[in-house]
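Presenting chain A:
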Amino acid sequence: MDFQGIYDHLKAKDTPGLLTADHPRLPDPENKKDKGRFGSPFVEVDPQHICEFMVACRDDDRLGFDLLADLSAADPAEESEEFWVLYQLLSINHRHRLMVKSRISKEGANINTLSGIFRAAQWHERECAEMFGIQFNGHPDPRNMLLPDDWEGYPLRKDYEFPEEYHGISCV
Partner candidate 1 sequence: MATNSAASNTFFPEPRILPGGEKEFMMDVATSDLEVSMGPQHPATHGVMKILLRADGEMVTAAQPHLGFLHRCAEKIGENVEWLQYLPYTDRYDYLAAMNNNLGYSMAVEEVLGVEIPKRAQLLRMICVELNRVASHLVAFGTYGLDLGAFTPFLYAFREREWLLMIFEKICGARLTYSYLRIGGVFNDAPPGWLQEVEHFCDVFEEKWKEYYNLLMVNKIFVGRTANVGVITPEQAKDFGLTGPMLRGSGVSFDLRREMPYMLYGQAFEDGAYEVPVGKGEMGQLGDCWDRIYVRVVEMMESIRLVRWCLGSIEEGPVIGDVGKTIKVPPGEAYVAIENPRGELGHYVLSDGGKGSSRCRVRGPSFCNLAILEDIMPGTLLADSVAIIGSTDVVIGETDR
Partner candidate 2 sequence: MLINQPNLVLDSAPAAAESGNVTLHFLQGVAPEAVPAWLLPVAAAGVSVGVVIGMISVIAMLCVWLERKISGHIQCRYGPMYAGGWHGWAQTIADGVKLLMKEDMVPSGADRALFMMAPAIVLGAIFGAFVAMPLSPDFYFADINLGVFFILGMSSLTTIGVVMSGWASNSKWSLYGAMREAAQVVAYEIPLGISLMVALIVAGTFNLREASALQGDWFGMGWFVFKNPLFMIPASILFFISALAETKRAPFDLPEAESELVAGFLTEYSGIRWSFFFMEEYAAMYLMSLVASVFFFGGFQSPFTYLAIEQFGADSFIANLVGAVTLIVKSMFGICLMMWVRWTLPRVRIDQVMTMGYKYLTPLSLICVLGAAVWEAII
C-alpha cells in the first residue's frame, strides 16, 4: 500500500489517536510567506493514544507493521512550544512503511513507552530520553544509553548550552 492507502485504511478503521495526514505540498504562489512542505508524507497521532495506535497498526492484517524501524524526537525550533516524537514503522509482509509524528509539549515532556509493544523501542527511547529530556512513562530500564550517567542537560534540545568542562576535562 502507498501512503494514501494506509491513511485511508487507518481512517476507515477509525484507529484511535489518528489526527491528520500531512502530505508534501508545493508553495502557494499567491502567498509569499508560504514556502510549502517537501519531503515524505506522515500521519500525526495524538500522544495520549500512541500505544493504542501502535497496537492497532501492528495487529491489523492489511497494515501489519511488525517492525519499529526507528524512534526518535525532534526539536523543530528554539521558540517552538513542542517536541515531535517520530516513529518509523515498517511492514515486512506488505512492504510498506509509515512515518508517525506525535507532538508533545516541551513543558514536562512525556509520552507513553512503546517498549511493551516493540522491544526495539527500548533502546531508542533510552537514547531519546537522555538527548531530549522526554520522559517515557513506564519504561522498564530508564538508564542513559550513550551519555554518562551524571551528564547534565539534554544535548539535542535547541536551547542546550555546551558545558565548559566535564569532570575537569575541557569541552571547548
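One rule holds for everything that comes next: a contact is a pair of C-beta atoms (placed from the backbone, for glycine too) under 8 Å apart; a residue touches a chain by one contact, two chains touch by 3 or more; residues count from 1.
The candidates were selected such that all candidates are chains of the complex that A comes from, given by their letters.
Keep in mind that what you see is a predicted model, and the values were worked out from it rather than measured.
For chain A, the touching candidate in this complex is 1, chosen from 1 or 2. Those residues of chain A that touch candidate 1 in the complex are listed here as 24, 27, 35-40, 42, 66-70, 72, 74-77, 86, 88, 90, 92, 95-97, 99, 118-120, 122-124, 131, 144-148, 155-156, 158.
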